[in-house]
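Just one protein chain is left out here, and the rest sit where they should.
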Amino acid sequence: MDETGIRAIRALIARRKRWDLMFAVIGVMSLMIGILTFVTLFVDMIIDGAPRLSWDFVTNFPSRKPEQAGILSAWVGSTLVMIVTAATAVPLGVATGVYLEEYAPSNWMTDLIEINVTNLAGIPSIIYGLLALGVFVYQFGFGQSVLSAGLTLGLLILPVVIVATREAIRSIPAAIREGAMALGASKWQTTADHILPYSTAGIMTGVIIGMARAIGETAPVITIGALTFIAFLPEAPIKSEPPYLSFDWLLSGFTVMPIQMFNWTSRPDVAFQHNAAAAGVILVAMTLAMNAIAIYIRYRLRKNIKW
Amino acid sequence: MVSVVHRDQTRSAVAANTLVMKAESIGLNFHYGDFQALKSINMPLYEKKVTALIGPSGCGKSTYLRCFNRMHDLYPGNRYQGEIKLYPDDTNILHPAVDPIEVRMRISMVFQKPNPFPKSIYENVAYGLRVRGVKKRSVLDEKVEEALRSAALWDEVKHRLPDLATSLSGGQQQRMCIARALATDPEVLLFDEPTSALDPIATGSIEELISQLKARVTILIVTHNMQQAARVSDFTAYMYIGELLEFGLTDEIFVQPKNKRTEDYITGRMG
Partner (left out) sequence: MSALTRADVAIVVTTDKVSDRLARRMSRNLRERVIESILFLAALVSVATTVAIVLVLLTESFLFFSKVSLWDFLTDTQWTPLFANPHYGILPLISGTFVSSFVALAVAIPLGTIIAIYLSEFAPHTVREVAKPCLEMLGGVPTIVYGYFALLFVTPLLQKFFPSLPGFNLLSAGLVMGIMIIPYISSVSEDAMRAVPMSLREGSYAMGATRFQTAIRVVTPAAFSGIAAAYILGISRAVGETMILAVAAGTQPNLTWDPTESAATITAYIVQVALGDLPHGSIAYQTIFAAGLALCLITLTFNVIGHLLRKRFRQIY
């Protein structure tokens, strides 16, 4: 190639490479828009809410006076609801995941189940609220209670747990399964003794991510009729007299953290908005902590670190 | 140590201007991370001739080929040492100041497995031209047709240029990839085992194509198939574990190799 030809090529390449640079800049800026928005939100909430964060705030009931209002009923309610959510989603989700990976034959029934799982993941959360209202609250008669909310959120995060279980099981090498069976173990023995223990970390990651999501869900819980202003706590599960274990709390009225924040955000009084910010800080901190734990577990899994 | 067979013959041919050097590797070393894949290769590439690289698996022939169009730059941890000089302008392809894109605009490549883009046949062949900023429809039409004719594919696809390239058979896809590489009038055309993924009939048509193409472009072809090298190439280089063991006229290498190890490989005793 002659000199002019080479010079033409070099000019062309220089022009084209400017696009490379421009796009890299635009890419970084787009990333920044997303991340900076989140940082701004969090910082703004911290500035507004930090003054209100105190031991009193955590142990007070909501009140008509913003300075005295607290999140006690909210976080207790959230905790109780999460217990029911986990008790629903984990057994059902893991069992479904194990069934689909280990037992399910290749027929239309299995296809139907798999389509349903994918489908459920895409249904808006408020529809779950409608389901709960019609079925749990009225049909089954659980009423507007912790039990209804827990069951609903459990169903909501079921696809997350199922997918996490399936992926965790899939990552176990076939050699282990074959080794166990070759020694005469039955299918269930192989699953219980080998498959499940080895996939625990992966399953836990999915469960934690699901719970982090459930803790922040507002719409389905509002639809069931969680009360937005309650100044009482459900009955404690542990009692000091026989039979020592009570389930009254399951059917009690309740509220949860995101609903409390929603209630305070909607008030025109600026002081309540500070409360909302404080509640938001706690809520986001809880969610981030759970996600961080899940990411950490997944990171250690990827690096194949022995526990 | 390299033994260029019948150096006198080639030297006199060069003097008589019937044999011109298009490129030359000088002391070329290559490292994948810590592993040295090429050891001090000195090898000429003669213009408008077909040079074949043969050798057992893992000897570095594809690695050597991919130095010519700086493909190794796409992956981290690779290191070139030495030079590959491109003539007549004396450009060192491997020099860090030389833009790999510039090199690739002068040197095209056809890969082992056909890799048509998810576009129409026309757009595939025109891709190199569009990348160079050619927009005029008439120019593109003309160059696409010319490239497809040179690749012996025009008659088969002239009525289906808007069809997706992935709808072609394996052999046709590879010929389209060759057309794509030719459309930009490269100075050197690199072939990386172009027929190993194809059936014998498609292989035959591509070998014939390569013999015709050398009239317009310098060709460097890597092949694990010795018979193919013997059929198609003018010069052959035998590589073994990263070194160039023997280089020379194909006829002489296959009939009377100077190096014992070359002979072992060619007769099938090894590799």
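The letters A and B name the chains in turn, as written, and every chain counts its residues from 1.
By our rule, a residue touches a chain if its C-beta (ideal position, glycine included) is under 8 Å from a C-beta of that chain, and two chains touch if they have at least 3 such contacts.
In this text, all values refer to a predicted model and were calculated from it rather than measured experimentally.
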| item | value |
| --- | --- |
| Candidates A:L112, A:I176 or A:A271 - the one touching the absent chain | A:L112 |
| Among A:I83, A:V135, A:M181 or A:L301, residue touching the chain not depicted | A:V135 |
| Contacting the left-out chain in the complete assembly, out of A:W19, A:W55 or A:W108 | A:W19 |
| For chain A, the residues touching the chain missing from this view | 13, 16-17, 19-20, 23-24, 26-28, 30-31, 33-35, 37-38, 40-41, 44-45, 91-92, 95-96, 98-100, 103-104, 112-113, 116-117, 119-120, 122-131, 133-135, 138, 155, 158-159, 162, 186-188, 209, 212-213, 215-219, 222-225, 228, 258, 261-262, 265-266, 273, 276-277, 280, 283-284, 287-288, 291, 295 |
| Positions on chain B where the hidden chain makes contact | 69, 71, 74, 101-102, 104-105, 108-109, 111, 113, 115, 117-119, 127-128, 130-132, 164, 166, 177, 180-181, 184 |
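The rule is short, and it goes like this: only the chains that are shown with their structure count from here on.
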| item | value |
| --- | --- |
| Contact footprint of chain A on chain B as seen in their complex | 89, 91, 99, 101-102, 105-106, 131-133, 187 |
| Chain A residues within the chain B interface of the complex | 1, 3, 6, 9-10, 12-13, 16-17 |
